[in-house]
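Removed from the display is one protein chain of the complex; every other protein chain stays in position.
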Amino acid sequence: MQNLEDLKEQVRKALPELDVVIGWTGGYDPLHATPHFIRRDEDIDKLQVNALCVHNLATYLPSMRGKKVGIIVKGCDSRSVVELLQEKLIDREDVTIFGFGCTGVVDQTKIRRIVGDVGNIDSCEVSGSEVKVSASGTEHKLAMSDVLSEKCATCRYPNAVLSDHFAGAEITSTATFEDGYKDVVEFEEKPEEEKFGFWLKEMDRCIRCYACRNACPMCVCRDHCVAQSRDPHWLSQEAHVRDKWMFQVIHAYHLAGRCTECGECQRACPVDIPILLFKKKMNKEIKEVFDYEAGINPDATPPLMTFKAEEDKITERKW
Amino acid sequence: MKIGVFVCHCGTNIEGTVDTAAVAAASREFPGVVFATDTMYACSEPGQDGIIEAIKEHKLDGVVVASCTPRMHEPTFRRTLERAGLNRYLFEMANIREHVSWIGKDREANTNKSADLVRMAAAKLLKNRPLFSKQFPVNKSVMVVGGGVAGIQAALDCANGGLKVVLVEKDTTIGGKMAKLDKTFPTVDCSSCVLGPLMVDVAQHPNINLHAYSEIEEVNGYVGNFEIKVKKKASYVDWDACTGCGLCVEKCPSRKATDFFNEKLATTKAINIPFPQAIPKKAKIDPDFCMKIQKDKCGVCAKVCPSEAIDFTQKDEFITENVGAVVAATGFDLFDWTVYGQYGGGKYPDVITSLQYERMLSASGPSEGHIKRPSDGKEPKNVVFIQCVGSRDKSVGRPYCSGFCCMYTAKQTILTKDHIPDSQSHVFYMDIRSPGKLYDEFTRRAMEEYGANYIRGRVSMIYPKGDNLVVRGADTLMGAQVEIDADLVVLAVGAEASVGATDLAKKLRISYDAYGFFMEGHPKLKPVETNTAGVYLAGACQGPKDIPASVAQGSAAASKVLGLFSQDMLASDPQVSVVDIKRCIGCGKCIQTCPFGAIKEIDFRGMKKADVIETICQGCGICTSTCPQGAVQLQHFTDNQILAEVNAICRF
Amino acid sequence: MAQTKFIKKESLSAWLEELGQAHTVLAPRFEGDSIIFRPYDSEKGVFIDREATAPPKKAIFPQSETLLEYSQIKDMENLTKIAIDVKETIPTTTYVVFGGRPCDARGFTMFDRVYLDGDQVDVYYKARRENTCFITLTCEKGETTCFCNAVGSGPSDPDGSDLLITPVTDGYYIECVSTKGEGLLASSLLTDGSSMEGEATKYKQAADASMNEAPDFTGSPEKLLAVFDNGPFWEEMSDKCISCGACTYLCPTCYCFNITDEANGLKGTRIRSWDNCMSSMFTSEASGHNPRPAKANRLKNRVGHKFSYYPDIHGGVISCCGCGRCIKSCPVGVDIREMVKSAIAFVDPTAKEVPAEEPKAAPTEKPAPKETSVKAENTSAKAKKNKKSKKPASKKKGAK
Amino acid sequence: MTSNPYLPAMATIQEVIEETPTIKTFRVTLNNPQIKKDFNFGPGQVGQLSAFGIGEATFVINSPPTRMDYLQFSVMKTGEVTSMLHTLSAGDQIGVRAPLGNAFPYEDMKGKDIVFVGGGIGMAPLRTLLLFMLDNRKDYGKITLLYGARSPVDMAFSYELPEWLERDDLDTHLTIDAEFEGWEHNVGLIPNVLLDINPSPENCVAVTCGPPIMIKFTVQALAKLGFKDEQIYTTLEKRMKCGIGICGRCNIGTSYVCQDGPVYTYAQLKELPNEM
Partner (left out) sequence: MPILEGKELRIVGFLCNWCSYGGADTAGVGRFKQPTDLRVIKVPCSGRIDPLFIVKTLLAGADGVLVSGCHPRDCHYTEGNFYARRRLEMLKRFLPIMGIDAKRFEYTWVSASEGQRWQEVVTKFTEQIHELGAAPKIVGAEAEETLKLMEAAL
């Protein structure tokens, strides 16, 4: 990414005033990046920003409250920061936001689907249109459009919606809201039994690790989550699909009107359960009924935390 | 917990369609239940004694009564538990009468359902915890909002009962609508002669502090300890200095000011005192018409005022009053009848409202008691009264009956005859509603002794003919259309919620109905209470009322306040939300959604936490369903209690 | 060990079906985008070309398992008299786990020391352990995240397995590792395998050779204890950790659990379910006190337990089978190898600057041969210092 | 057949004593006569009490092994299980898994002076050892008890205190945090009162239990008095879950509280990683 050097320069300038700057660097193999906590000048050199930088680093912010934190954000990540600001879970004066024009990140699951065995990655080159992966000696040229994360294909916020520093040029987007929810519509059109059966099957392999929750930037209860509490006792610890599924609904509901749809829940899931669908569904309805999207305006109020005496789009049910 | 279950026959009310013995037998199998029996009348004295005995004999520490609705007897049985030494919250009711035995005759299904309801109640009871009220001190003073007859009555009764009273009136004088009336029905007494002494009492009462020309700006606090910000509107006259001598009014050259007191029948001076008996009798400048304020000319009033009370630079002033209770007595306003095109929509000067007619009849009114029609000042001979203008009419969004129009119209026909003996009154009416002591007799007198011509039917249009108006309507009793030549048409305009009532309701956190009338606590049993503790209602702010009803409510509200203040300490309802400080992450969502401002942010060892102010919390539980981690729990309706009920009947 | 067999590739499904007659066969297959062990279904087949996403841990240590069922029995004559009937629920189903990797099977040997060899035997585990056979597949090659060779194992390690099968031309070479395994060899689909031994050995050697250089964990028990109180060290180590349980629940050696009750009317169950030391609830006490309040404390325990405390108690064996799932499946790429190496490399705790420089540059240590000396070195004297000697003494005194 | 260590033995509650507004004491007897007959334990060992449907929690058996008419557990209401236990009454059934963990090394303590320092519910674990020693009085030297609570209302075992105060062979000191009408004993924080009592560390061991903050300052006071870390004992039973060294949650570094503890000397704790 040509903006990387600008970004590094901006970070270098800001670092003396900050406790830490969170970015990305190379991970355990060339195909993976990992979050990177920059405390010292030399850490800056390891900074990496490209299509492998999938993680939404806003997840770390609430627990670092009280520290001066710099954070590098993709457009979607910035919405999480805005939402956290809006809910006063972080303090604006303590957060320095480094934005850049994001051209999208890969979906590792898609790469796995195409490449198959990704256990031995020799090299990986990412350009705007292509990901070149060499796995176990075999070269794979993957068109970016085939491995781009779903959210990026229909991204409407490629640039940070709020930033203190911005590297490079802004990216323009032509996607519409509807573009992003075709999968929801398509899924919803299936018969009820099919959908019900789908979730029974998918949710069954959940291992209840709560990576979905802990990767979620808006799940700020964490240690106090109702998933494991006895008072209130919403869920049993039995390995029953009922409890696993219930948790996903709890997650979706607690995110209603707050979810910035970064997709970290689904990305984090070690057993690839398509749980983002629940959140997208909720977001779609929130948009439809309240014309609201989370993480855009730091001064807005999430729609389920407020009301109107006369609702514009809720017709009273004549029941 | 050791639970006792008592399944009530309620005579045959329940036993008729529910096998109560079978329900009791089934209950014995439920977790926690160590005793179960059926009983003839659980609420009767022997029934209650039976419960107490069972509590003692079986060492029960929780009781389920399956009987009628808890809205009926929950307080009864809670007292029973207390008499047996148990905490009142270790009690649940299963409603097997209203929700079971009375709504179907299938004995098997009813018995089965009753047992389920007992199972749910017992399951919840297992999660119940004893709850205890907290005591807090009371500020034994009361604010009465509105100085109409209801407010005056409430204020006087409270003051006579020894309470400090703050009376807030938005106009410059108290007296309200009643002060504008000429006579009252059914005795045809002089209205101001009846009201006047009360107003004077208010002015002179040592316990009453009157803020006229003032409005409520902001309400904080809770029952026993309200903190209310009052806006004293600028009158441009220093009322401490003003003696009400009236010299300024006399000399003021600006005569075009709107005369609200006289229902705009006339104009008045830019500085004025609404009527001679006004309390307080103080002058006020209408800045829109004051040449000094508008154009910096004139200033005559300031020059003539012997006490130098005029202050053209006066600003609104805010004061804070601390009181323990509030009586809302904001009365009503008149429906804007001009929406009715068929009555001319306001374009015929000789179509007037009933209250304008009152001013016309009044000796202190603009025409000094002479009935003169507005267009040409002539004395009318044919007066047509039209009933239900803005009442009982869905088409204008006023489906309710205003209640008093039938009576005052009858009075006005009598007064018309008194004033103009050769006049003829015609009354178009829908129904005559006159339930009250001597009321029906009064309307009969209007018809029979005073010859008022009552026509049952609606008026379809009024149109001008020469100097006069023609009123066309239906006589439904005759089945014919009638047209009457009228010199003057008087519209019996209905009542609607007073302007600003809903704003005040929001500040007081009380509910109001679709028309803006304040909601009483219970339509039958709590007519002057609201659902906000410490806030009471009096008079027409709750719904249209005539004078005796308003006065009765004023007294009723006062008695409620006096009752409340008969205790030095108040007990808070322990069914409030409680924050588990260990689980709270301080996100503030509960604070954001609490309708009562009952949750505040606190600092706990350097961490933000939520804290419920018990005395303000009303126990709605919105916070509990908002808190994602369940850290704030509404006592007696905790997540686990509700989940226990769900689990009792839905286990896969 | 004596027996060796051969099975043709095309007979594999028939064999699994045969085994399915008497046992529940768990085999990996694709479900969505993950490879999960599921009851074998011939229609859905098996997928054994890669390490499964989740190990077959649940065969012996289910995600949640009933320890006991209780019921309150009311005396209908005197309802206050409630007898409680408690029924233990020892599992009896027999399992065959097919297609796991050596690391998957070896993980249970870490369990064994705790669940079987301690003062108290975990009867549920014991029953399942005895009722479960592992037919393990030799790995073709290591992955980037694999490091079994660093924890005393390798891609064809039979430790913990009952049968080890190795791909050879047109089929699999089957080695019997345990007497339990022998019981699975009765099928007529299996032929003598001795002729395939050579080919199998070559396959194994190739697999060994494919492994990345093993990180050297020598000295981890002492080194990790030495940095225990170094707050900044662990804070940096845990920077990116999000405290989820993906690493532990996918770990073949993580054995911690929680015990909870679930009531349903008068009946109920006591269950034990996977729990993990990354969760704050794990050590949270009823009073609200938590000895491990921060994620740094918890991650330290996870690393410490595997590479220090467990080896300290159990003769130097590192409680890690090197499967690499915790690295691969971590949503944020926390790498346990790096943490242990950092602790080992950590030099001067008193120095002001604490550059726990992640030794990303390839370690220059000697390439450890297979079956490294890790085990041997750590068994050295001090490891056994505490419990075996001290605890029973005081307990016996009490019991007198 | 291997016995199932997760299976509680059923017991019957004989008596419930309301000690303080938040503490209840349960006296239970095991139902199975054989198990009851074979049951023995050392002072300091713990039991897991089962509230079926809710869960288990750990409590020290605070009756001494010298008095086996019943096993006694004192339960402070802190969470779900303890709240449920508080609803039980005489005649109710309860599950007990005991004895678990180690005991105080009462053999090693023979011939020595003993100082007990208990705070609040922390008196319970001391009670078993105290009564055991009183029942074997000749084996031990001077025994000093310092027991403190927030107020007299919060003082458990109040019915036993007169006897303890009476005894010539026991030097009992009681203290509360702040003045209280009718209170005739010490007023002040436990560590301060301990310094006033000034016990000699010579041939003496101190056994202390209470809230973490109290233990911290008590240990400091003991050190000031000359007690060595090896002479100070405490118990950490609250960290235990399964009680048999398997579930993996009670470790402090290499030491599993349910196996190596719950009784530790302060010296042992100091050796362990600092994770209290």
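Every chain is named by a letter (A, B, C and D) in the order it is written, and numbering of its residues begins at 1.
Quick note on the criterion: a residue touches a chain if its C-beta (ideal position, glycine included) is under 8 Å from a C-beta of that chain, and two chains touch if they have at least 3 such contacts.
These numbers come from a predicted model, not from an experiment.
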Touching partners, among the displayed chains, of the absent chain: A, B, C
Sole contact to the chain not displayed, among A:Glu17, A:Glu93, A:Asp299 or A:Glu316: A:Glu316
Hidden partner chain, touching residue among A:Glu9, A:Glu139, A:Glu170 or A:Glu188: A:Glu188
Chain not shown: contacting residue from C:Gln21, C:Thr92 or C:Ser188: C:Gln21
Subunit B residues that touch the omitted chain in the full complex: 26, 69-71, 95, 97-100, 102-106, 108-110, 112-113, 115-117, 119-120, 506, 509-514, 519, 523, 531, 575, 593, 595-596, 618-622, 624-626, 634, 637, 639, 642-643, 645-647, 649-652
Hidden partner interface residues of subunit A, rising order: 184, 187-188, 192-201, 203-205, 234, 240-242, 245-246, 249-250, 252-253, 256, 277-278, 281-282, 285-286, 288-290, 303-304, 307-309, 311, 314, 316-317, 319
Hidden partner interface residues of subunit C, rising order: 20-21, 24, 38-39, 41
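Throughout what follows, only the chains that are shown with their structure count from here on.
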Pair joined by the larger number of C-beta contacts - A-B, B-D: A-B
Centre-most chain [mean C-alpha coordinates]: A
Chain centre separation in whole Å, for subunit B relative to subunit A (CA means): 52
Separation of mean Cα positions, subunit D and subunit B [Å, integer]: 62
Subunit C and subunit D: spacing of chain centres that average the CA atoms, whole Å: 37
Overlap residues in subunit D, where contacts from two or more other chains coincide: 54-55, 79
For subunit B, residues that touch 2 or more chains besides their own: 2, 59, 582
Residues on subunit C engaged by subunit A in the complex (per definition of touch): 31-34, 36, 49-51, 53-54, 62-64, 141-146, 236, 239-240, 242-246, 248-250, 258, 260, 262, 271, 273-274, 276, 279-281, 295, 327-329, 331-335, 355
Parts of subunit B lying in touch with subunit D, wherever the complex brings them together: 1-2, 59, 61
Parts of subunit B lying in touch with subunit C, wherever the complex brings them together: 2, 28-31, 33-36, 58-59, 582, 647-648, 651
